[in-house]
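Every protein chain of the complex appears in place save one, which is left out.
Right, chain A next:
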Amino acid sequence: MPWLSYRKALNRALGDELARDPAVFVLGEDVRVAVSNVTAGLFTRFGPDRVLDTPLSEQAFTGFATGAALSGRRPVIEFQIPALLYLAFEQIVDQAHKFSLMTGGQARVPVTYLVPGSGSKAGWAGQHSDHPYALFAHAGVKTVVPATPEDAYGLLTSAIRDDDPVVVFAPAAALEVRADLDHDGLAPVPLGVGRVHREGEDVTVVAVGHLVHDALAVAEELAGDVSVEVFDPRTVYPFDWDGLADSVARTGRLVVADDSNRTCGIAAEVLATAAERFDLLAPPVRVTRPDGTVVPFAPALDRAVQPDRARLAAAVRKAFEH
């Protein structure tokens, strides 16, 4: 079977949705020549009314997408770097997200905010390495962090078809992940449904985004000692609590790996919900960035603040041996 990279999967999802629904259009910085590669070929195929290069005006083009969505379009905005979401936070969280309720259900705002290259990219330092998905989940904006090429395709497709605003974070560390896939088998993946990548009996590891691959490697490494189940929520908001409950009911132990900041991060929410709902045999453990992290430049320093396999393996052992 042919190989498909995560980046190419995003590209295919965009192309397929543009072809399927004339209301879909793509906008963002340098999307015509596809500096990120995610929009490669789309301008040639669909033309200037469907693929719009915007000036560097994040607030305006994000609000513009809301206006277009209120008028029946389905915009997909590509954000060049994750920190640009901070500039557009008002437009996403305070405008797009609130329109449906504030208008008493008159409005739909089907905008997709695609962030290819979120999180640490070695050497990009403080303002280019944030992974701010927890902020959007906290605000109640639908928030997706795919881990694999087929999920990148399937979740982006569902995000575009969803009638609400959805932020899709494509972790930098996942963009080059490749999978041996039948292209014709690519299909939408529903939002809010997690995926068990590997079954296990002793410990459930919840891993977000590219950390799924680290969790799988750790599970392999510990196999024989500890039987690890790897649960990928895929959508961090809405979160598949029932899917996780099923997993934890089997294993009784919980570890969460999440490379957003510790305080009020997704891991914090998973642990809180576990305390309310799950019967655990041992205290849950989380592996996250430190509180309030600003990612330092030097590669060794950058790595020091990211969850890594060693810390994850230690967390799994701690939960297991408790």
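The rule we apply is simple: a contact is a pair of C-beta atoms (placed from the backbone, for glycine too) under 8 Å apart; a residue touches a chain by one contact, two chains touch by 3 or more; residues count from 1.
Methods note: contacts and distances are computed from a predicted model.
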Completion exercise
The chain missing from this complex carries, among "3-isopropylmalate dehydratase large subunit", "Pyruvate dehydrogenase E1 component alpha subunit", "Extracellular solute-binding protein" or "ABC transporter permease", the UniProt name "Pyruvate dehydrogenase E1 component alpha subunit"
Problem - Absent-chain contact - pick from A:64, A:169 or A:320 - result: A:64
Fill in the blank from the handout: From A:108, A:198, A:262 or A:309, the answer for touching the chain not displayed is A:108
Problem - Contact footprint on chain A, counting only the chain that is left out - result: 49, 54-55, 57, 59-73, 75, 90-91, 94-95, 99-110, 140, 142, 162-164, 192, 238, 241, 276
